[in-house]
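Okay, structure first, notes after.
Complex shown without one protein chain; remaining protein chains in place.
Right, subunit A next:
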Amino acid sequence: MNRWLLCMGALLLSFSAALLAQQVTYDGHEFDNEQQRRTYEALIKELRCPKCQNQNIADSNAPLAEDMRERAYQMVMAGQSKQQVIDYMVARYGNFAHYKPPFNAFTAVLWLAPLVIALAGIIIALRLSRKRSQPVALSDEEQRELAQLKERSKHD
């Protein structure tokens, strides 16, 4: 009985020790806690490899992507926030290196074009449907012509 209790106690102790340490491994890197790992994961999915055509640094094997992952890891471990890492990368590689470009005069078209096109489409669709539902009005001349046609068909 005593031995059994001791065993359970040891097991419990090791479990709680593991929980306390909370060391997480991801992408071959060790993190102090889950929050750091999540920040790192979000960063490597959001940062874009400048050497590649449309790939984030998580998916790319390019040496530059490796360097950027390493830099992001070091900065996260040094306590930098996600935004600080992004700013750091953008300062060196430009907005190209971030999949969510900021809204400014240069990128306004990028952000607004879909909205403008959708709005234009809705307006055109509304106008067309309204036009179709309007009853067709005949001009005086057309009315006369219609009367004539009716008259003629009666005689035939």
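Rule of thumb we're sticking to: contacts are C-beta pairs under 8 Å (C-beta built on N, C-alpha and C of every residue); 3 or more make two chains touch, one makes a residue touch a chain; residues count from 1.
Quick note on the criterion: contacts and distances are computed from a predicted model.
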Chain not present in the shown complex, as UniProt names it (candidates "ABC transmembrane type-1 domain-containing protein", "ABC-2 type transporter domain-containing protein", "ATP-binding cassette domain-containing protein" or "DsbE family thiol:disulfide interchange protein"): "DsbE family thiol:disulfide interchange protein"
Selected residue (touches chain absent from view) among A:2, A:25, A:53 or A:104: A:53
Residue in contact with the excluded chain [from A:28, A:63 or A:79]: A:63
Contacts of subunit A with the absent chain, listed as residue ranges: 50-51, 53, 63-64, 67, 71, 90-94, 96
